[in-house]
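I have a structure I would like to understand better, so I am pasting it below and will then ask my questions one at a time.
Every protein chain but one is kept in place in this view of the complex.
Each chain carries a letter (A and B) given by its place in the written order, and its residues are counted from 1.
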Amino acid sequence: MNTDTVSIKKPEDRFAFVDQDSLYADEITRKNIGFWADAARRFKQNKVAMFFLIVLVLLIVMSLLGPVISGKDYITINGQDKNMAPCSQYWLGTDNMGRDLFTRSWVGLRTSLVIALVAAGIQLVVGCLYGSIMATLGGIVDDVMMRIVEVISSIPNLILCTLLLVVFGNGYVQLLFALSVTSWTGTARLVRGQILKLRESEYVLASKAMGGSNMHRILKHLLPNTLGLLILELAQAIPSVIFSETSLSFLGIGLMPPNFSLGTMLQQGQSTMNFYPFQLLVPCVLLSLLVLSFNVVGDALRDALDPQLRN
Amino acid sequence: MAKFVAKRFVYMIITLFLVFTATFFLLASIPGNALTMKIHKLPAQAQERIMQKYGYDKPAGERYLLTLKNVVTKGDFGESIAKSGDTLGSILQKRLPPTVRLNIQQMIVGVTLGLILGIIAAMKRAKAPDFIILIFCMFMTSVPSLVIALILQLTLTGPSGLLHLPIIGWPKGKDLWFGGWQFTILPTFAGALFYVAGYARTTKIAMLDSIYQECTTTARAIGMSETQVMLHHVVRNSFIPIVTFLPGTIAGMLSGSLFIERVFSVPGIGSYYVECITQRDVPMVLGFTVFYSAITIVSIFVSDVLYGIVDPRIKLVSGSSR
Partner (left out) sequence: MAEEKVMTPQVEEEAVEIGKNWKANPHKWTGDPNQPLLEVKNLRVSYHTYAGEVQSVRGVNFDVKHGEILAVIGESGCGKSVTARTIMSLIRHPGVVKEGSQILFEGKDVLSMSKKELSQYRGGDCGMIFQDALVALDPTMRVGKQIMENLRIHSKMTKKEAKEEAIRLLDVVGIPNAETRFRQYPFEFSGGMRQRAMIAMAVACQPKLVIADEPTTALDVTIQAQIMELLKRLRDEDGTSIILITHDFGVVAGFADKIVVMYAGQIVERGSRKEIFYNPQHPYTWALLGAVPRLDWENKQMLRTIRGTPPDLVAPPKGCPFARRCELCMNVCLEEMPPVKEFPGEGPENHGHSAMCWLYADDAPAEVREKAEALRVKGGEGHE
């Protein structure tokens, strides 16, 4: 605005009237940034989050490539190389059965990660479907479905998980099932509440009044307003699933040998921690780093997506 | 208010009944349990006799009605089929005190430390203490309690540990409720640090929200000092969101005691429950599930009532879920 195009050349021009249209010719309108572009811009500005995003990517890449790099066998029991300290052959030492800890850690991380991602994904899909069915159908269906949600969520998560694992046995599929069954209720409530709120909101009413179609409302109002929340829900769900999975495996209820994850490695590490603390520390560090990166990235996403913080 | 409580009470009973029923039939659908594992080598006649003794010769429906009758009339979920003589009542009597003490200590540490840190962080916003607390919180919410417990155990206990604390165990006898702190300190902190971080964050956000509310400007405009504004308006208003976190904390700490008790060998109900689970002790698992749910439901109810007391704008209206 202050970049004036007019400048006074002759003193007698000082009091000449300015052509009205020229006053608006150079008016700068602030560039209109879309919601997602703006969120991405703000996320990129967050240096810490970018750092942990890189850490997260590295962890994922290593969980895939780690075993290949070391090329060690992580399954066969090797009686001669039990409880070795880190050395050139075994970079992080071996466990109490002589298996390479470096390789095992990455494979364990991969297991925990896959379980977390899949369970969080199931939680989101089931929660969304259930929640939107509740909100759309309403009435008695809504009441009954809500009661089911309340019954499920009145049992503490971990207790319900153990119960289901007892009934269905141990294994990947059963563990996934148990973890998903307990976690989707929160998402379902969130989605239901969001849809009900949006349905009442004035801008949806306005869109209706202007003759917008249902599809338009879903695409332009419901989706953008819920998607941000769902991304956050996913970012929060992953660490909590990792927590549950490791706790269960640690208690010996989750995965059973020969399957293993970071949780079972913790259990094993605890039994030998006084003599071979490395066997406990390695999974501890990996696990903490994984959850920390998810949390930092999730927090940054929340800040980036929160429309309240937009300026 | 009375109507609200009564209606909620009925809902609580219904929910517990549903939990009981669902759990019962889930457990009844398992092919094997502690009993079948124990007796599968005995001759067929002996097997039958034992099954008869525990009532497992009858179909599930009949057993369900029988158990329901016993639960309603005597609060009896049946005798343990893994350890003869144990019942839910006797176990709770024996093993509840350590768990209750552990959870109360965790609660006190978690909530008070969390509140203090949160208030400091809010008042020293964007200064060094705030950043330190922020990093601490980020760290504590990211490292699973299980890992914290293990790390504390690894570094602080035993002859080589920094504090020479006992590795495992729990005070007994006259120290059961008070004393024997060297045993309780690590389990308490291991379980509480996650909640310290959670409460610190919640408190800080709630405080900042109320600090920037217009009503604090009004309070300043009538001549209140900063401290008075803090005490009269900010802290009061910050309690509202904090109250909503209480039931989650209680449920979370109960679940947490499953592995905290395991790590530190605390003779509480958490470690017993894990044993029941691994042994498929059907009646005990049923009893504990209902017990844990009851506590969760009651704590949700209590926090709702508290919420209504703290925030006058909210009227407790009993009714459908709309």
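Assume contacts are C-beta pairs under 8 Å (C-beta built on N, C-alpha and C of every residue); 3 or more make two chains touch, one makes a residue touch a chain.
All values derive from a computational prediction rather than experimental measurement.
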{"item": "Displayed chains contacted by the hidden chain, counting the whole assembly", "value": "A, B"}
{"item": "Of A:L92, A:M146, A:A188 or A:I242, the one touching the omitted chain in the full complex", "value": "A:M146"}
{"item": "Touch residues of chain A, complete complex, unshown partner", "value": "1-2, 4, 6-8, 13-18, 20, 23-24, 27, 146-147, 150, 311"}
{"item": "For chain B, residues in touch with the removed chain", "value": "4, 8, 11-12, 15, 213-215, 217-225, 228, 232-233, 236-237, 240, 304, 307-308, 310-322"}
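In the analysis below, only the chains that are shown with their structure count from here on.
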{"item": "Of chain B, residues touching chain A in the complex", "value": "15, 18-19, 22-23, 26-27, 29-30, 138-139, 141-147, 150-151, 153-154, 158, 160, 251-252, 254-255, 258-259, 262-263, 273-274, 277-278, 280, 285, 288-289, 292-293, 296-297, 300, 320-321"}
{"item": "List of chain A residues in touch with chain B within their complex", "value": "142-143, 146-147, 150-151, 154-160, 162-167, 239, 242-243, 246-247, 250-253, 263, 266, 269-270, 273-274, 277, 280-281, 284, 287-288, 291-292, 294-296, 299"}
